[in-house]
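For this view, one protein chain was removed and the others were kept in their places.
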Amino acid sequence: MPTGALFGRYWEADSPVHRLDPRTKIVGTLLLVIAALCAGSFAALGFLAVCVAGFFILAKVPIHQALRSIAPLSFIIVLTALFNVFYVQGGDVYVDWGWLTISQQGVYLAVFMAVRLTLLLLSGSLLTLTTTSLDITEAMERLLTPLARIGVPAHEFSLVMGIALRFLPQFASEFKTIRTAQLARGAKLATSPVKGGLAGLVSLLVPLFASAFRHADTLSSAMDARCYHGATGRTRLNPLRFARRDAVAFAVLVATLALTIVFGILSVANRRIV
Amino acid sequence: MPIIDFENARFSYDGKRDALDGVTIAIEAGSFVCVLGGNGSGKSTLAKHVNALLAPDAGCVRVLDCDTSEPDNVFFVRSNAGMVFQNPDDQIVASVIENDVAFGPENLGVPADELRDRVEAALAQVGLQGFEKKQTETLSGGQKQRVAVAGVLAMEPQILVLDEASAMLDPRGRTGLLRVCRELNDKGLTIVLITHFMEEAALADRVIVLDRGQIALDGTPEEVFLQAERLAALALDIPFATRLSQELRQRGVSIGMHADEASLEEELVSLLEGAGETPPSLVARKPHDIDTSVREAEPPAGETSPHLIEFKNVSFTYEPRSQKQHRESSVAPSGKQADWGRAPSEYWALRDLSFSVRVGEFFGIAGHTGSGKSTLIQLANGLLKPTTGSVFANGRPLSDKSVATEARRDIGVVFQYPEHQLFAATVFDDVAFGPRNLGYSTAQIEEGYRRAMELVHLDPDGLRDRSPFSLSGGQQRRVAFAGVLAMKPSALVLDEPVAGLDPKSKRQFLELLTELRRDHGMTIVIVSHNMDDLAELCDRILVLNEGKLFALGEPALIFSDESALKAVGLGVPHTAHMVNRLAASGISLPIGAMPSIEDLAEAIAETLAARHLER
Partner (left out) sequence: MSTSAQNQSTQIKNTNRWSTKQLVTMALMCAIAILLSFLEFPIFPAASFLKLDISFVPSAVMGFAYGTGPGILVGIACAVAHGAITGNWVGCLMNIIACCAFIIPAAAVYKRNRTFKGAMIGLVISIVSLVVAACIANLIVDPLFYGMPFDVVAGLIVPAILPFNIIKGIVIAVLTGIVYKSISNLITPAKDQVKGR
């Protein structure tokens, strides 16, 4: 399969956002997601939208790429909007066909939620658009390290993620091969497990799992042979370092969150809808 | 003082059977040692002891004068004895090359700035400079294996152990890896090479043969390969050079025993030249002229028989247009990549291919890694649809759905490592999977199961309720093969069916194929990297290069042009190679381009005798 088809999300560019420490970006994404959830009014949403757009421009990610990255989830946005349109009643009634009523509040809320969800997904995808998977796993390990003392397996978690991402394309192609081989033996692999029966699915899954155990055998020997022994005493080829720009970015993001909340409170008039 | 020292080492995985049964060897620093043995003879177990991945139950293993069973020594030994495994995919930990190479030294706690130097030095040693930032999954098998070697070298070890590291590579990848090993050995690294390829063993200083956990033979390649019967009993082959020297000696030619082809060739040349100048009348007879004339006497098999599979101007791509554009923008193809296989940015997997396979034929397909062999096979039974052009089965187009369904049953496909597709709880269920899908009756399924198991020489009753995963590797492959045979196909298409088997199992498997064709009239299409096998078995061979047809014809014709085949990453059978080498030294032999080893020996002996007479 073509390289990283599942991971075609990383957008290579040389931008201030790309150069940020991945830890900053993870925390920043979280702040933006929280901001989107806290945005209590259109004013707040508008402000946040401007900020998010600003970050995308700063990251040199073209808008079509950004939209493409949330396209697979657009059905959630549409679904939510439809639900609100049909189920929320109040204010002027625009359409009333007996079984279907669309009122002002419903439309209002539908648009509001659609915008909020779009912002939520956009800010969520900014991380993967500007950070390689390697950096993400490493940053996660570092962020979780303080929790290691209370028993959170931080290093183990990031190792698992890292190896999983490394093997993802490989299993994807192995899955294809297995599928082809079973098709060659006349397997009826319907797309729906309910319709096609579980037998077809099992004939795909078991070889895949068996292959994982086979790989695990050698891979673990190979890692042991290269002196792998956990996190203690390990150095890094590209150690993560905070720079001044990280502090700046952090300040900007906190300000964004704070201002979004403030905008929400200021336009109290609109708050009844949330 | 030896760098690796086994003293009566014993080891057992299960407490019942010894995988190592009293092994005593001493390996000197700077030597190049090759370890041979059949499947399950304990080679990998031995290798893991050198690396302290395993410690002996009894006896003692000392590496660099450190006892490996001392827990305190474990990491010291591991950092000094690097190990490379068989499957390149199983050893790469990180998605980016430089991070993978740095994995070992990172574990050793090497400081960051020194790490960078080590990574660069290690990549340079295996000839992959400039690949630091590449994604590991974009590499070919041979390149991945070099990355694995680099990952070990970055730890600056003194010993390098390679456990069948070349088994999954194509000839070009294998030569490249061996060259790297030789270079490293010249720089003073001790190398322990485990292999099933006798020709690789011939390059070593010393050969150790294992059998059921014990050392069966130990000595220089010449000494070891002299004992042909012994080796045969140990499921091993002898290299071509040794076989030829033997045949020559039997014919009264006084020549030393050789394990290495180059040295044999040297001696032959000096012997033949010493015997006199080549008479001008003998020169410049193109070898394959003779061979084809011989073949024309008997009509080629199945000239009149119908076509089983026919490709007409078939092109195929895995990528729809839109992705092509996307990829072109994201990865710039580098010139370097092309040296080691097909550039991954190539759009067409197969391009404008036309050929046909006749009923009852033994048809071979060769080509470098990524040349499109597996793609071709999937097109042949309708699993993939050609992007342009058309494929016919029994004269009817596969684009017709009913024909495709029919072809899927009639043309059985055995994929590479077919045992990796086993899934059912019992052997019976797995073999019966195909027939069940075809809707056969219980009696038919039962009968099909028996017949298939008997065809692959497995016990239908004894194995019936065993889990396929509890069988040995060779048995698993036979079960998977039986699963295809149970559908009673009239033709078999096999993708590298003997990869990873030891020489004996390999020979048995190939005999099985010959048997199926001879006794059951099956058409057989086989993909292989081994030119000797192809030359021996096939009626016709198709050579692919970068998805295009490079050559098609009888083995003699295909292998007549060695340099052209070399250029596309393939070789020629050993006999043909020797004929060509001798011809290059001005000695032409009165035989075809594709002689058997006996014919070759005969011809050399005759020429020698003739020249002596001339004198």
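The first chain written gets the first letter, and so on, giving A and B; residue counts start at 1 in each chain.
As a convention for this text, contacts are C-beta pairs under 8 Å (C-beta built on N, C-alpha and C of every residue); 3 or more make two chains touch, one makes a residue touch a chain.
All of these numbers come straight from a predicted model, not from anything done at the bench.
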{"item": "Which displayed chains the hidden chain touches across the whole complex", "value": "A, B"}
{"item": "Options A:Val50, A:Val95 or A:Ala164, residue touching the unrepresented chain", "value": "A:Ala164"}
{"item": "Touch residues of chain A, complete complex, unshown partner", "value": "6-7, 9, 29, 33, 37, 69-70, 72-73, 75-76, 79-80, 83-84, 87-88, 109, 112-113, 116-117, 120-128, 133, 136, 140, 153, 155-157, 159-168, 170-172, 175, 191-195, 198, 201-202, 205-206, 208-210, 212-217, 219-220, 223-224, 227-233, 274"}
{"item": "Residue ranges of chain B at the interface with the undisplayed chain", "value": "14, 16, 39-40, 44-45, 64, 72-73, 75-76, 79-80, 108-109, 423-425, 467, 469-473, 500"}
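Throughout what follows, only the chains that are shown with their structure count from here on.
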{"item": "Whole-Å gap separating chain A and chain B, where each centre is the average of the chain's CA atoms", "value": "43"}
{"item": "Partner chain A, residues of chain B touching it in the complex", "value": "48, 51, 53, 75, 78-79, 82-83, 85-87, 89-96, 98-99, 102-112, 115-116, 119, 135-138, 148, 151-152, 155, 318-319, 323, 326-327, 330-331, 344, 378, 381, 383, 408-409, 412-413, 415, 418, 420-424, 433-434, 437-438, 469, 483-484, 487"}
{"item": "Touch list for chain A against partner chain B, complex", "value": "1-5, 8, 12, 132-134, 162-163, 165-166, 169-170, 174, 177-178, 180-188, 202-203, 205-207, 210-211, 214-215, 218-219, 221-229, 233-239"}
